[in-house]
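I have a structure here, written as structure tokens, and I will follow up with some questions on it.
All protein chains of the complex are present and in place, except for one that has been dropped.
Letters are used for the chains, namely A, B and C, taken in the order the chains are written, and counting of residues starts over at 1 for each.
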């Protein structure tokens, strides 16, 4: 495997997910970055935008697309990925990993793939369908909240145990809102502050429901989700609960069995905290039976397992690399 | 009213709620502080412990109790308030406002008062029972999460509209855990971190249920509460939702009617954020009908409306002062 | 004094200093707010912009200037205050308090007043020249860093003891940069971050030097100032040191003597921390002799003693009110 070298291109490299992808790929043992595309920063060194990369690379952004790559990561905004693929005549052999929501699950529950722009996109949640991802040419990378919530509920759905309403609350760091300036990401406002938004109507509910309904025969119950903006930069922590007949031990066995062999998911016996996963590609889960309810806490770093890290994990699978390659990251821990 | 002067004593003045009470009473137009009791800090200036009070007062902590007061605030830990009253022979004429949980609602739904230590304690939530508080000699000040959640649900309970399960999530600042050092209040741990605790089993559920069940005939449904520790110092924000037949307009009218004449509760048309209430005695509510659900967001400062501010509000009522006296506080806002 | 009622107008009321002024004046016992001018928010309730004011006032911004006021606060940007006064024909009897830098000390060391726009402006640092302020019609409110540094050095300058280079470092919260969105006030950037800026070239050095040179005969030595942006919202802490022959005791006596009778300055025996002054109009100083050096730590809230609070203090002096009126603020403390 040491000999494999994948040529990667990044489109939309000046944003947060593009920068995070650069941080990962620069240290990835099997990847060379062919180009980083950005219209706004073309010609400038990437370290002028992603300033922590000073001393790491002399790469400059380019305004020209190159086709001599094995894989192309699309880190552009929602809507822009589809426009990009429609406008460009990409060689069919180039694999695509799209980090926007443009090619995630469509409405039809009969399909495993979303067909669009002449390509079939598989939903890129490795813990759901690793084999399909390995065989796919195009990946729609899941949303950040969607990843955290699905990983909390997949084992239950697999057993058809999602029969009663599911309640979810979750808190996200500010990087989930990207680098564009806005009143809710102004430091003087957000520091020490908390607010909810899109209560019971978050757009990720669609892809969450699509996944879970695809796994169980029974009709999926309601999933109520309260998202919060938190005063921190990285990470998502979700608490989900639903009535469930499993005992504590049965739940632990179910989850341990489901996630066996998935290197990025761990189950914590003790109550976890968000910083256990910050700056890693890990998801940590915690299970607690409380009365009739099973409570599942799930945590990820929104820019890694919730975006660019999962994109690299998908790339590793698509190119038959070690799923861990380039993703053995030191947690920041503090 | 300008002429009224109430002599107040504070027991347990070296802790967070004691300090906050001092900050309020020093500026209260109708109060003179007779003494601030602390065993650990006896003899030292209060500004050595509550360092922002430097330049405000030369008061020193005392280890001796004085009985020549009109009102005594108990700011000692849970359990210690009861022990204190049992051990001391307080003049019956001294009014008591206890900030611990020792004298909050007892189990019996038939009683409006908790009888203990030879005194009858009224539950001190002015928006629930202002008249009873005005006539009471002893007050059990509500818990912080309990205040935020009750204020979200009182109008529904009054109309008997709490018929289906209520889901609540809430996030609290670090001052809720007081000044004792602990791993979950260590800066390196808590900064940028999120964790849940006591999921579906928080101790405040007891007083919340007691209040709400006391207001409606129908049996109270389950109330599921997920508390979070947030990386900020002051404030609590809760999101509650339940199925409810009211329309958006009907809900707004119900809440506006209920809180008319209550000076510290405001209803926001736009989505609020926690810092609107930080360093004030206010509670801001926001109502949103989403499908079948009514979503209520409620926010308070845990040390003020959730503790010492509400204690002063109760004192104002007990002494027939303007409910606002000493509580027109400048929000810190940022 | 209770009978006095001053009619105040605010120009530029939608910004941070305008909002902070509103928070103060709404609770000021001797002030009624006649109007709050804002071009951008005209017609809207002030609580839509300063959201913590919900429930406090129904005032709306206006686009029209009224002249029926006793005092006008100018809270517009640097440069805009002068333009405003040049464009408007204000009644000469209206007192002006300008929070911009437009009318602060000019270059001439012979003048105590800056003459501009047909008005004489006194530099509004009460601890420097309270009497002059009391007699002035127009005040140029000092800068925030300038206030913190001058209060650290005034007693030395008065004694002609600033003879060797002065080194100053200071850290400011994000509100000093106002509410306009910028990359250095983006939450994802500023949280957990530190940076310096304008090292040895900060614009406030001008007014600092002007004040200090005006107080002592000897030529003022160099003052080197390193400003930092800190990851917090409110407050400024400065550390100044210079070679000085005073002993610890002599220094304490000098400062105690100088600030006697100035209600907002306190001298702390123990090492202070910024949050002792946050959300107050206070300045806390700390003195420490270390070898040949006298080290002075000074701390203020940049929006209060560093801006709107000092403006109200100046107003109190100009109208012969208690210097403390409307400024007995509860510290947020945490």
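In this text, a contact is a pair of C-beta atoms (placed from the backbone, for glycine too) under 8 Å apart; a residue touches a chain by one contact, two chains touch by 3 or more.
From a predicted model like this one, the values you see are computed outputs, not experimental measurements.
**Q** Please work out which displayed chains the absent chain touches and list them by label.
**A** Missing chain, whole complex, touching shown chains: A, B, C.
**Q** Among the options B:57, B:159 or B:185, which residue touches the chain absent from this view?
**A** Of all options in B:57, B:159 or B:185, contact with the hidden chain holds for B:185.
**Q** Of C:101, C:141, C:185 or C:239, which residue touches the hidden chain?
**A** C:239
**Q** With respect to the chain omitted from the figure, which of A:62, A:175, A:298 or A:313 is a touching residue?
**A** Residue touching the absent chain, from the options given: A:175.
**Q** With the full complex in mind, choose from C:45, C:231 or C:263 the residue touching the hidden chain.
**A** Considering the complete complex, C:231 is the one touching the chain left out.
**Q** Contacts of chain B with the missing chain: which residues?
**A** Chain B touches the chain not shown through residues 16, 173-175, 177, 179, 181-183, 185-192, 231-233.
**Q** Can you name the residues of chain A that touch the chain not displayed here?
**A** Residue positions of chain A that touch the missing chain: 16, 19-20, 23-24, 27, 48, 50-55, 173-175, 191-192, 233-234, 263-266, 268, 270, 272-273, 275-280, 282, 284, 303, 328-334.
**Q** Mind listing the chain C residues that contact the chain we can't see here?
**A** Listed in rising order, the touching residues are 167, 169, 171, 173, 188-189, 191-197, 199-201, 224, 226, 228, 230-235, 237, 239, 241, 271-275, 278, 288, 290-291, 293, 295, 297, 334.
In this text, only the chains that are shown with their structure count from here on.
**Q** Touch graph across the chains, line, ring, star, complete or other?
**A** complete
**Q** Which rotation angle, from 0 to 180°, best lines up the CA atoms of chain A with chain B, given as a multiple of 5?
**A** The two chains, chain A and chain B, differ by a rotation of 180 degrees.
**Q** Could you grab the centroid distance between chain B and chain C? Build each centroid from C-alpha atoms only and quote it in angstrom.
**A** Chain B and chain C have C-alpha centres separated by 35 Å.
**Q** Indicate the whole-number Å distance between the mean C-alpha point of chain A and the mean C-alpha point of chain B.
**A** Computed value for the inter-centroid distance: 40 Å.
**Q** Report the inter-chain centroid distance for chain A and chain C in whole angstrom, where each centroid is the mean of the CA atoms.
**A** 47
**Q** When you check chain B against every other chain, which residues touch at least two of them?
**A** In chain B, 173, 191-192, 233-234, 272-273, 275, 278, 334 touch at least two other chains.
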